[in-house]
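Of the protein chains in this complex, all but one are displayed in their positions.
Up next is subunit A:
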Amino acid sequence: MGSRASTLLREEEIEEIKKETGFSHSQITRLYSRFTSLDKGENGTLSREDFQRIPELAINPLGDRIINAFFPEGEDQVNFRGFMRTLAHFRPIEDNEKNKNAAVSEPLNSRTNKLLFAFRLYDLDRDDKISRDELLQVLRMMVGVNISDEQLGSIADRTIQEADTNGDNSISFNEFIKVLEKVDVEQKMSIRFLH
């Protein structure tokens, strides 16, 4: 019984995850136990229901979108590797990482990747563009029925008008980056994981 779980956390596995995500050894083990505690089905993967049990996500208007971000397209299970890969987006950027990451490949927690993660929360149909409809849907999630459709529409129009630089009436990732240029994404999209 349970040979799977113990193999999952073999040293090599941890090393690989470490390399891929930049988490430390203890962070991985700790997150692993968190993972297993979320895993009510006890099959080594998490389902959407597992995520929805987290109160923060349950009340979050965009909770569904966030949960979605954990799941690769077309699947409704995520294993520990995938879980860690998503979480790695939220790892704070450390000081010593800042200067050296230009040389090697970009880590998952870089600014661009953080932004990409956020971008995909809004990009419902995954076509690398946030269209007006997608904005409207997300807005609807965020404000409920308190604002009339017409006004929501004008908000969405306005948002696109602000962000859109190439006139295709949608927000591309580059435009998204541009919009959030002055937002301290590194800080906002970081969770202090335990070391």
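Definition applied: a residue touches a chain if its C-beta (ideal position, glycine included) is under 8 Å from a C-beta of that chain, and two chains touch if they have at least 3 such contacts; residues count from 1.
Just so we're on the same page, contacts and distances are computed from a predicted model.
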Assuming one chain is omitted from the figure, identify its UniProt name from "Transmembrane channel-like protein", "Glutathione S-transferase", "Proteasome subunit beta" or "Sorting nexin". "Transmembrane channel-like protein"
Touch criterion as defined above, residue of A:Ser110, A:Ser131 or A:Ser170 at the omitted chain: A:Ser110
Missing-chain contacts mapped onto subunit A: 1-6, 9, 11, 18, 20, 24-27, 29-34, 36-37, 42, 55-56, 59-62, 66, 69-75, 78, 82, 85-86, 102, 104-108, 110, 112-113, 116, 118, 120, 122-123, 126, 128, 135, 138-139, 142-144, 146-147, 151, 154-155, 158-159, 162-163, 165-167, 171-174, 176, 179-180, 183, 188, 191-195
